[in-house]
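What follows is a single structure, written as structure tokens, with notes after it.
Yeah, one chain of the complex is gone here, protein chain that is, but the others are all in their spots.
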Amino acid sequence: MKIAVTINEGPYQHQASDSAYLFCKAALEKGHEIRRVFFYNDGVNNASSLTEPPQDDRNIVTRWSKLAADHKLDLVVCVAAALRRGIRDENLAPGFRISGLGQLVEAGIEADRLVTFGD
Amino acid sequence: MLHIVNKSSLERDTLDSCLRVANGGAILLIEDAVYAATRGNAAEAKLREALARFKVYALGPDLDARGMGDRVMEGITTVDYGGFVDLVAEHKNCQSWL
Partner (left out) sequence: MSEGTIKKFMFVNRKAPYGTVYALESLEVVLITAAFDQDVSLVFMDDGVFQLKKGQQTKGIENKNFSPTYRALDGYDIEKLYVEEEAMAARGLTEDDLLVDVTVMPRADLGKLMDEMDVVLSF
């Protein structure tokens, strides 16, 4: 089954990104396709390559990058939300791309399910 | 339809909104919403009542993280992330009550 995911909150502040990550991982393990992960609102902060958590904490950003590399995931960051929050191509972590809101709608159309994680 | 709730029912009225509007199906409690699935919580009575209309699930890893894994009320099924995925796949659509 094709599943799309949208994340509306930033890393570390709210559990949304953690929940979404563990959900995607489980879905992939079960043989589902993650059609796209769309980062919206403060969720765009999940894509910042400048993130540097303490050694003993999970690295939410690189965890997404790795999942994307391992499974060819399409991680899309909303351009308007990103520019508002200082996320640009220069500080975009590997595996993410910046694009428009149309990518969210398109994912909703093409996927069999769309699951939202947020506050 | 699968209804996903992620707020503690003692802090926000999200669970109430879901129970008020949703037309049956399944409810999955995740993140802070899992407290509502535990014995002795003020939400116990309304969830017990909801069990007549909904199948209710709670995310095990979120319960365990909060030290509440051993006090889930009867009638509520604990699932892991794989079970979360299954619930999404089994239902025609889902709504996150943010």
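Residue numbering begins at 1 within each chain, and the chains themselves are lettered A and B in the order written.
Criterion: a residue touches a chain if its C-beta (ideal position, glycine included) is under 8 Å from a C-beta of that chain, and two chains touch if they have at least 3 such contacts.
What you are looking at is a predicted structure, and each value in this text was computed from that prediction instead of being measured.
Within the full complex, the residue among B:1, B:51 or B:68 touching the omitted chain is B:1. The set of chain B residues touching the chain not shown comprises 1, 13, 17, 20-25, 92-98.
Residues touching the missing chain, restricted to chain A, are 6, 8, 40-41, 80-81, 100-102, 104-106, 108-110, 114, 116, 118 (touch as defined at the top).
FYI, only the chains that are shown with their structure count from here on.
Distance from the chain A centre to the chain B centre is 24 Å, each centre being the mean of its Cα atoms.
Contact residues of chain A toward chain B in the complex are 1, 3, 8, 15-16, 19, 22-23, 25-27, 29-30, 32, 113-119. Only residues 4, 6, 30-32, 61, 80-82, 84-86, 88-89, 93-94, 96, 98 of chain B touch chain A when the two sit together in their complex.
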